[in-house]
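For subunit A:
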Amino acid sequence: MKVSYFPGCTLKTKAKELDAYARKCAEVLGVTLEEIEDWQCCGGVFSTSRDEVATKLSSVRALKAANDKEQPLVTVCSACHNVIKQTNHQVQTDAEFADKVNRYMAPEAPYSGETAVYHYLEMLRDLVGFDKIKEKVVNPQTGKKIAAYYGCLLLRPNKVMQMDDPENPSIIEDFIRAIGAQPVIYASRNECCGGYVTMESPELAKKKSNAVTGNAAAAGAEMMVTACPLCRYNLVKNGSEIPVVYFTELLAEALGVKEDTNA
Partner candidate 1 sequence: MHNKNQYLQEELLRTSGVNPKKCMRCGKCSATCPAYDEMEYHPHQFVNMVESGDIEPLLNSKSLYRCLSCFACIDRCPRGVEPAKLVEAVRLAAIRKQGANHLKADDVPAMLDDDIPQQALVSAFRKYAK
Partner candidate 2 sequence: MQVKEYKPLIVAFCCNWCSYAGADLAGNNRLSYPADVKIIRVPCSCRVNPMFVLRAFQRGADGVILCGCHPGDCHYTSGNYYTRRRMALLFSMLDYLGIEKERTRVEWVSAAEGAKFAATMNDFAEKVAALGENKRLEDLRCKR
């Protein structure tokens, strides 16, 4: 299976491991990630304003590129996924916006939101299947108590993201089970870490991050997984009691390809 892949800027710099493991694991699972040529930064955060057009063009270009190859578009970073999926939704539902976008880009055929956008996790669940992952696991992560940290961007706004139940999600928990570990459910898994406001107000980010990690630790978690580099940064920087890793790293470990990547 071949899919278009949008890594995003953070995965090329500060979160290289998130990217590297994602590629390696996809290979093992029989998925070819074809990186979109000349992709541009998604902008990190989606503007819900209907008159904000130019900042969304990079996402539409990526979507269009995937559509031209008739492939679904896969992202690993939660932020990229959120921006691209919301942009796609806006193209689908807001005719005025779609018209403006197509005038800007002047493509041969207008783009109207045909591309299916998957987060890597959704790809694992819907295109690969957690059962298949279970079969491919060589190092089951037995005994590890892992707390899934969804943050905001994977689940919300639910009307658009449609990944999982926004208040009681299970996709990462199912993933944790698939690799043989034990998920820890805690209430703050879909609360905000403080996001980009960490730049201006580190105190706010600290308060929010500590509430999340504290809640996970109190629930008995030994480790947290996330899909978002900014979440991980906020949680780690603000002194999480327990390690925070990318889900792809755990997947690589379970599939027995972690060392290769480091080499």
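Criterion applied: all candidates are chains of the complex that A comes from, given by their letters.
Things worth noting here:
Here is the rule we go by: contacts are C-beta pairs under 8 Å (C-beta built on N, C-alpha and C of every residue); 3 or more make two chains touch, one makes a residue touch a chain; residues count from 1.
Everything quoted here is computed from the prediction, not taken from an experiment.
This complex places one of the candidates 1 or 2 in contact with subunit A: number 1. Of all the residues in subunit A, the ones that touch candidate 1 in their complex are 8-10, 13-15, 41, 43-52, 55, 77, 79, 151-152, 155-158, 166-167, 191-192, 194-201, 204, 208, 228-230, 233, 236-237.
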